Each structure stands twice: as C-alpha cells, then as structure tokens.
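Only a single protein chain was left out; the remaining protein chains are all shown in position.
Here the chain labels run A, B and C in written order, and each chain numbers its own residues starting at 1.
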Amino acid sequence: MTPYEPKKFALPALEGISPKSVEEHIALYEGYVKNFNVITATVADLLKDSEKNAHALSELTRRRSFEFDGMRLHELYFSQFENGVMPMGSGSPLSLALDAQYGGPERAITQIKAVAMMRGPGWSILYFDPQNKQFQIGFAGEQHQGHFVTLPIILALDVWEHAYLLDYGALGKAKYVDAFFANLNWSVIENRFSGTQRG
Amino acid sequence: MTPYEPKKFALPALEGISPKSVEEHIALYEGYVKNFNVITATVADLLKDSEKNAHALSELTRRRSFEFDGMRLHELYFSQFENGVMPMGSGSPLSLALDAQYGGPERAITQIKAVAMMRGPGWSILYFDPQNKQFQIGFAGEQHQGHFVTLPIILALDVWEHAYLLDYGALGKAKYVDAFFANLNWSVIENRFSGTQRG
Amino acid sequence: MTPYEPKKFALPALEGISPKSVEEHIALYEGYVKNFNVITATVADLLKDSEKNAHALSELTRRRSFEFDGMRLHELYFSQFENGVMPMGSGSPLSLALDAQYGGPERAITQIKAVAMMRGPGWSILYFDPQNKQFQIGFAGEQHQGHFVTLPIILALDVWEHAYLLDYGALGKAKYVDAFFANLNWSVIENRFSGTQRG
Partner (left out) sequence: MTPYEPKKFALPALEGISPKSVEEHIALYEGYVKNFNVITATVADLLKDSEKNAHALSELTRRRSFEFDGMRLHELYFSQFENGVMPMGSGSPLSLALDAQYGGPERAITQIKAVAMMRGPGWSILYFDPQNKQFQIGFAGEQHQGHFVTLPIILALDVWEHAYLLDYGALGKAKYVDAFFANLNWSVIENRFSGTQRG
C-alpha cells in the first residue's frame, strides 16, 4: 500500500485555543498517520507467514481503525479552522437542512455541544445520511468506537483531554467547546454538506 | 426524525445457508431497525428536559450507532445475495483495482476470509478510501466498533454466531464463510465500487 | 508462565439446555483456555525483541483479557450447574443479603434477568463489593468489556448467542434465561458469597 502522508493545515491564530495546544495536537495527529503506516506495513510483513503469525495479524488488524480514524478525524477537525472564522450562511443549504430537522442551526449546535460533554475521550460528530436525507448526531469513543458506519461527516469536534487540558484544565471542557465553535470556518462545513447532495 | 423502514430483499435460495437461518437473520435485522427508531424517539422525548435526563441521554446517544450499524450492515449483507449468484467480471473495474492492490481478487478474498476468522462477533469488511484510492480490509467488533470512519463499504461479511450457528454449529464459522462467498452476486458489489469512482 | 489447564465439569443433564448445546459450549470454553495460552506464549516470544515487535506486543497484550475472561467466566458458568439443581437456602447468608439489598432474592433475580435481556453478546453478572458490602449487577460486553474491576463474582449468566441459539433460535434468549435459572445449584453460588465474607 501507498503510505498516507500527513497533511498541512493553513491555521490562523485561534481564539481561546493556544498555539502550544495546537502545536501538540498537530504532533498527535502526525502520530496517527505514522502509526497507521507502520501497523499497515507490519501486517503486510506478517502476511508472508500468515499461519504462524495469525494472532498478531488479528490484533494488528483489529487496531488499524484506531489509527486510521485518528488520522481522518483530525484532518476533518483542523480543516474546520482553516482560513479563519466564517459564519454559517443564513439560507445556505446546510442552514436550511438543519432548520428543517432541528428547528434551527442553533438547536443542532446545542445538541452537538451536549454530546461533546459526555464523559470519556472521543468525538461529538454531525453525520449526514444521504439515504434518508437526515443528520445523525453521535458520540464516537476514542477514535474508533461507535461511528455511524459509511456516513459522511459534516462536523467533527474532538473532546479528548489533549484538546482542552493545557488551556482550560481537566475540568474545562465546556469552555473549550465554546472556543471551538467560536473559531469555525462554516464555509468548510457547508462544503462538506453540499458534497453529500450530489450524485 | 423520520423513522427508518426495514427493507425487503429479493433473496434466492442459498447454497449452504438454510432458509431457517436466513429467516431468523432477517428478523434480527428488523430488530435493529425497530430499536434504532425506538432509541431515537426516546432521545427526542428525553431532550424535553435535557438537564434532568442528562445521563440517560448520554448513554442512549452512545448506543444509537450499535443499532444504526446493525441496520445498515445487514442491508449491505443481504443485498449481496439478491437475484442470485453472479461471478466477478474479469476485467471489471473492481477486479482490476483488486488486482492492482492485492495481486488478484483471490488474494483479497483470502485476506477477507482470514479477517472473518478473527475471534469474537463482528464483521469482516472491504472498504474503499476515495481519497488515496486504496482498499482497506478491517474487522468491526459487534456492529459498531472499529469501523474505518466515513469510508464506503464494498463488501460486508457478517460473522456473528447467528450467521452460522444453526447451519454449522459453534465451531463451523469457516464453512459458513465459504458458503457466503459461494452465494455472492458480484455485480452488486461491483456497483458499489463503481459508485465510489464518480465525483 | 505455567499454561492454564481446561477444567472438567461434573454436569448433570440440564432441563431445557440440550447436550449438543452444552458440548459445543464446552468446546468454546476450551478454545479460550487454548488461545489464552497461545497468546501468552506469543507475547513471551516477541518480548525477546520488544522494540522491533512493539506494535504486535501491544495489540496481543490488549487482547489477552478477552481470552482470560472467556476462560474464567465459563468456569464460573458451568460450575453453577455441577451436581444438579439445589434451591437457595432460605435464611442462608446470600439469601439474607439479597433480601436486605433488593427486598428479596426474587427481585435480585428479576434484575439479573432484565440485564441478561440487554442487546448484544455478553454476560449478566452479580458481583459483590466487600468494601462497602453491596452487590452490583452489571452487564459485561463480549467477555471483557465493562467488568466491575476487582470484584468477586457471585453469579455469571452467559448471554452470547451460542448459549441459546441451538435450543431456542436467534430470538429465544428469554426462554434460555429461564432455563438457566431452573438448573442452578445455588449451593455453589452461596459458597462464592460466603467466600467474600471472610478475611
């Protein structure tokens, strides 16, 4: 397999999320890319004697999604900040669809924030199901537990401790969640939604 | 939210998977649809007093993906049998892509089978990542643990005990896995892959 | 490490749980013992070059509890049937303690049965916490997820599909749960509780 390459993000200064926190967070992201590539290469190597290595192959295979999802989710996360704050367009297709399902974007955001406050490391995620044209708001544990399978992601909010501990302390998740929403470039998020409306 | 409706599948008689086993399997699938709708409605109801119901809301939210994924994966599973056996087209885009990455479709299938033999209830899954144009073979625990997030699914093989126990006994998973592959309509699977090549 | 040896159980004929079902269940149990020993030996082997094998060591280490718990829980399960049905002693220490906490053993059993009906493969378990002298009723997913750490187990009820599918079908868990309770030798279970009252 072709290894994955870590992406670079055009990040502005963020309000309420410090440069040091972002720097360490990016380093963690790059760790996911690196470890996914290493485990994938290890699996390929062990496959040369798949019978002898059956148990190791199984457990490395089981773990690949932890690294892959850590990679992919952080790419969705950081790109939401690229090029600076931009509000959701009133009357944009995303805004209209959130309005139709939740009675207004603000009410969807309130639910995403509530899910972000769930206990344990993970992600609060807004998915969209193209099959029945509805959003789903979910909590994914760590990187890889409990995703809505196959659904595209519209918005991804990291609530591992590394996302907020430096800036707000171990009990400061709520403040970080507010800071996250204050920094979003909604045009990126609107583009993701538009991408689900084609084909 | 609009409730999901259980789908009907045009299933032929299967070789090595008994009508009774299929009948119970379909009933389990319908249970996922029903339970997803019930939990989703319960969440909507509890949101009316979200502070008082915070813990119940959290844990029902955490569980929704178990039911959703059980629904969606079984839809991918049963539709692979619809309209009867059809071999993979030699020279089809799927066949060529598997050849390029694995050195032949048969070698990909061998790996999918090996992953299916991993211990524990779950699914052996062939995903495709449109971003870097590569397949990923993964094992998802139960319905919802360890998926490759956002990736479309090309092939989904159920290896819960209910899939094989009636026909082959608790130790008969390998025989069931062979039966699964003997019954596939590969044109369905090829169409899924083609769907990832657009846009 | 000294490998674990599979235990033999003095099982009577069970009411409503067929000999074939028991036979396959015992074979699955022996698989846990065997696989725990194999993974443990593999870990020991890979430790000889722990740097090169770091990822495989991690994931095999992560998985050992799945096999260990499968072994230990099945030993607790089968021994509950040994030597045939025996009712709970009215006025036994276990009976009195369940009475004090739940308002009667029957009400504890009702809760254990309700937990057994939770969706997904796992175990409904009655633990006892010697520190605060209270029982805890819990659901452990698969073999190893969500145990009450360090607590001794008083009663263990297997609700994987292999426990009931042959005898009652994929939708027959409730009937199996009733059969389980009809076959218990409560003196075994009372002895476990008495063991927690010493020291």
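Quick note on the criterion: a residue touches a chain if its C-beta (ideal position, glycine included) is under 8 Å from a C-beta of that chain, and two chains touch if they have at least 3 such contacts.
These numbers come from a predicted model, not from an experiment.
Q: Looking at the full complex, which residue from A:M1, A:L46, A:M88 or A:L165 touches the chain that isn't shown here?
A: Reading the full complex, the residue touching the unseen chain is A:L165.
Q: Can you name the residues of subunit A that touch the chain not displayed here?
A: 24-25, 27-28, 35, 66-67, 119-121, 141-142, 160-162, 165-166, 169-171
Q: In terms of residues, what is the contact footprint of the unshown chain on subunit C?
A: Counting over the whole complex, subunit C touches the hidden chain at residues 1-2, 4, 47, 50, 54, 57-58, 61-62, 64-66, 68-69, 72-73, 101, 111, 114-115, 118-119, 132, 134, 136-141, 143-153, 195, 198-199.
Q: If the missing chain were put back, which residues of subunit B would it touch?
A: 35, 38-39, 42, 46, 55-56, 58-60, 62-63
Heads up, the rule we're going with is that only the chains that are shown with their structure count from here on.
Q: Would you mind checking which chain's C-alpha centre is most distant from the centre of subunit A?
A: C
Q: Counting contact pairs per chain pair, which pair wins?
A: The chain pair with the largest number of C-beta contacts is A-B.
Q: Using the average of all C-alpha atoms in each chain as its centre, how far is it in Å between subunit A and subunit C?
A: Here subunit A and subunit C have centroids separated by 37 Å.
Q: State, to the nearest whole Å, the distance from the C-alpha centre of subunit A to the C-alpha centre of subunit B.
A: Subunit A and subunit B have C-alpha centres separated by 23 Å.
Q: In subunit C, which residues are in touch with two or more of the other chains?
A: Residues 35 of subunit C each touch two or more of the other chains.
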